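So the structure is just underneath, and the comments pick up after that.
Every protein chain except one is present and positioned as in the full complex.
Then we have chain A:
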Amino acid sequence: MELVQMQKSLQDYTKSLFLDGVLDSQFLQLQQLQDESNPDFVSQVVTLFFQDSDRILNDLSLSLDQQVVDFKKVDPHVHQLKGSSSSIGAQRVKNACVVFRSFCEQQNVEGCHRCLQQVKKEYYLVKNRLETLFKLEQQIVASGGMIPAMELGF
């Protein structure tokens, strides 16, 4: 594939993530922080987010599987995940966490189980999309091209 074509694909792909609400403007903020001195900043932060989230989701599954659910343990985990997803612009994950927290507040075990499923679904979606995005970027860089700056207009 030609370089220009790859760059266009990347732009279209990124645009679709915003239009679908998978990412919000905070992700643009991350991109703004990336420069020649920190060329991998976005992927570094996102990788930290993946590691953090994998751990949290695991802890959440364990906590919710207990005979007696300790909501004092569950809520801080969701709060953490809400925070980190918000920090990288993973909008749908964040929104799912907000719903999750309200079920925690109500101490609704079944509701929480459903929320966990929803959070996981959104998380794996954004993880998949971002991994694809980074692959596209890598292909461009490997072909000697530059990552196009995000454009306004949508």
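Quick note on the criterion: contacts are C-beta pairs under 8 Å (C-beta built on N, C-alpha and C of every residue); 3 or more make two chains touch, one makes a residue touch a chain; residues count from 1.
Everything that follows uses one rule, which is that contacts and distances are computed from a predicted model.
S.K.: Out of "Myotubularin-related protein 9", "Auxin-responsive protein", "Pyruvate dehydrogenase E1 component subunit alpha" or "Response regulatory domain-containing protein", flag the one the UniProt entry gives for the chain missing from this complex.
M.R.: Not shown, but named in UniProt as "Response regulatory domain-containing protein".
S.K.: With the full complex in mind, choose from A:M1, A:L48 or A:V141 the residue touching the hidden chain.
M.R.: Residue touching the absent chain, from the options given: A:L48.
S.K.: From the list A:Q11, A:Q26 or A:Q118, which touches the chain that is not on show?
M.R.: A:Q26
S.K.: For chain A, enumerate the residues touching the unshown chain of the complex.
M.R.: With respect to the unshown chain, the touching residues of chain A are 18, 24-26, 28-30, 32-33, 38, 41, 44-45, 48-49, 51-52, 76, 79-80, 82-84, 86-88, 149-152.
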